[in-house]
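For this view, one protein chain was removed and the others were kept in their places.
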Amino acid sequence: MNRRRFLDGILGAGFTSTLAAIVYPVWRYLIPPVSGEPATQSVVAARTAEVKANSALLFKFGSKPGLLVRTPEGELQAFSAVCTHLQCTVQYKADTSQIWCACHNGLYDLAGNVVSGPPPRPLERLTVNQRGDDIVVSRT
Amino acid sequence: MTWFRGLACVVFPAVVMLACTGVGTASAQTAQTAANGCVACHASLPDARLSAPPAALQGDVHQTHGFSCVDCHGGDASAAEKPAAHNAAKGYRGKPSGKDVITVCARCHSDAELMHKFAPRQRVDQAAEYATSVHGKRLASGDTQVATCISCHGAHGVRLVNDAKSPAFPTNVAATCGGCHASAEHMKGYTLPDGKPLPTSQLADYQRSVHHAALTKNNDLSAPTCNDCHGNHGAAPPGVSSLTTVCGTCHTVFATKFATSVHAQIFERACIECHSNHAVLQPSDEMLGTSSQTVCASCHSDKDDPGYVASAKMRASIDRFKHGIDSSANLIGRVKNAGMEVGDDELALNEARTRLVLARTEMHAFDPGSLDGVVGEGMKILAGVDQAGNRSLAELAYRRRGLFVSLAAILLLVIALVFKIKGLEAKS
Partner (left out) sequence: MALTSRIVEWLDERLNLSDVRHFIQEKGVPIHAQKLWYYLGGVTLFLFMVQVASGILLLLYYRPSSAEAYESVQFIVTQVEFGWLIRNIHSWSANLLILAAFAHMFSVFFLKAYRKPRELTWVSGVFLLFLMLGFGFSGYLLPWNELSFFATKVGTSITGAVPVIGPPLVRFLRGGDDVTGATLSRFYALHVAILPATATILLGLHLLFVQRQGMSVPIKTLRALKPGERLKEMPFFPDYILRDVLVWYIAIATLAALAAFYPWELGRKADAFAAVPAGIRPEWYFLAMFHTLKLLPSHIMGLEGEMLGVLAFGLAAAVLVIVPFLDRRASRGEPSPALTVLGVLALIYMIAFTIIGYMAA
């Protein structure tokens, strides 16, 4: 192989790899990411089967935690899991079916209203919808 | 004749209606004349003490429900002349004072059947409670300077307690109590059980407190004011032994932890030893530790004192944790700004901050071991956050290296192109 063809070979390989180096990222970019869209207004909290009656799970809503609760009657409720007192993360107590904040014993009922303790305001309520198998939580 | 019947159908009911209204108006007018009798005279009197009450009646809850001057003062409201109006035979008792006030108010307000007609949910034991209070006991022994019903609720222009203009509305209670208790003149002669004069600084102290700020600035009506700790009608200072319970009514977790601690057996005045009773200020980590500004140092100043050692350990623990949270938050902030995904890490940081709040609660057990347990949980969370943050930084460095590699490849290609161009030039 003479020098000229060697050079042409390198150039050909170079152009092809440049093309590949452009096409590959663009191709991957075009494929929609798993998370769908920015989680400002709505987010897929869980799959329907993951939340059993009288249980709850924490999910990520933007940069704050959210609480998805299935009441003992089977209804789905979602709240911001940020306690209105000192912003600790609340949790679900299955034995009393209430939402509880471990920090200063704040208690909320399943409508998010304050039952006892220091929280000054009810928990922020979020809207729950079903989309196929997904539970979609959004800010109204 | 049909036109006559038609007319009668219209005219007859109209006449009846007018007559009834006339009758109704007549009785209403009688009632109004009745009240107007007192008001009409008193409103025109030159003495402000006598003309003010009728003016204050506007918005008064009793007047709204149809009560009038004679229901408390007795007398004859329909009379136009003073002797006839102020007729003792008609029950006129003048301005009730001292124990008479209680009697007058309790006449209705302790009558369950009567109160049921107007406000079925309202309690009817206020007078009985009052009798147990310091005010009630002193009144019974002849002291007329103490507070009675009208001192806090007013006499004319009484409003419901949940009306923001009522002196008994939560945001107004402190000023109402302070009307007497903050006045050195009024409180002259009263003493504490141990003989010292009764202080008058409570109002000023309370106004500096977080409870007052929560009530007035944050509109948090669950924040305590005088009556929440001292009682309403049965007002009395909480006994020393019950202080933890009183504070613990709201601050349950702290009371529980404190009850397990060594201080619970030592402190006479429980929570108040460190947090004061009226001037409850925003607590901070500065209260804990061994330096001279701390609360601990007021008792534990000796280096060999186990309390000194414990407070030093606990303060160091909390400081270490706070420092860790700050540095992790910084790291995540940098990573976020550089454009990496940090949602999970921010959630974890929230969890860590929750642990900090829990640690400050745990501290009230005054046991460095249990505090370290909570702090340890928090530090583990922070370690995870730091790991994730550093992984993101590593990813950024990886991208940078990747771009360098592509740079090298491009430069090689540029060199090849240069050779090609030179080759073409040589040919032509």
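As written, the chain order gives the labels A and B, with residue 1 at the start of each chain.
Rule of thumb we're sticking to: a contact is a pair of C-beta atoms (placed from the backbone, for glycine too) under 8 Å apart; a residue touches a chain by one contact, two chains touch by 3 or more.
Every value quoted in this text rests on a predicted model; they were computed, and no experiment measured them.
**Q** Touching the absent chain in the whole complex: find that residue among B:A84, B:A119, B:L221 or B:L407.
**A** Missing-chain contact among the listed residues: B:L407.
**Q** One chain is left out of this view; which of B:H116, B:H323 or B:R399 touches it in the full complex?
**A** With B:H116, B:H323 or B:R399 as choices, the missing chain is touched by B:R399.
**Q** Out of B:A55, B:A140, B:A236 or B:I421, which is the one that touches the chain we can't see?
**A** Among B:A55, B:A140, B:A236 or B:I421, only B:I421 touches the chain that is not shown.
**Q** On chain B, what residues meet the omitted chain?
**A** On the side of chain B, residues 336-342, 396, 399-400, 403-404, 406-407, 410-411, 413-414, 417-418, 420-421, 424-425, 428 touch the unshown chain.
**Q** Extract the touching residues of chain A with respect to the undisplayed chain.
**A** 18, 25-26, 28-31, 33-35, 37-41
By our rule, only the chains that are shown with their structure count from here on.
**Q** Show me the residue ranges of chain B that touch chain A in the complex, using the header's touch definition.
**A** 214, 218, 220, 222, 250-254, 342-344, 346-347, 350-351, 353-354, 357-358, 361, 406, 409-410, 412-413, 416-417, 419-420, 423
**Q** Would you tell me which residues of chain A are touching chain B in their complex?
**A** Its residues touching chain B are 4, 7-8, 10-11, 14-15, 17-18, 21, 39, 60, 62-65, 82, 86-89, 102-105, 117-118, 120.
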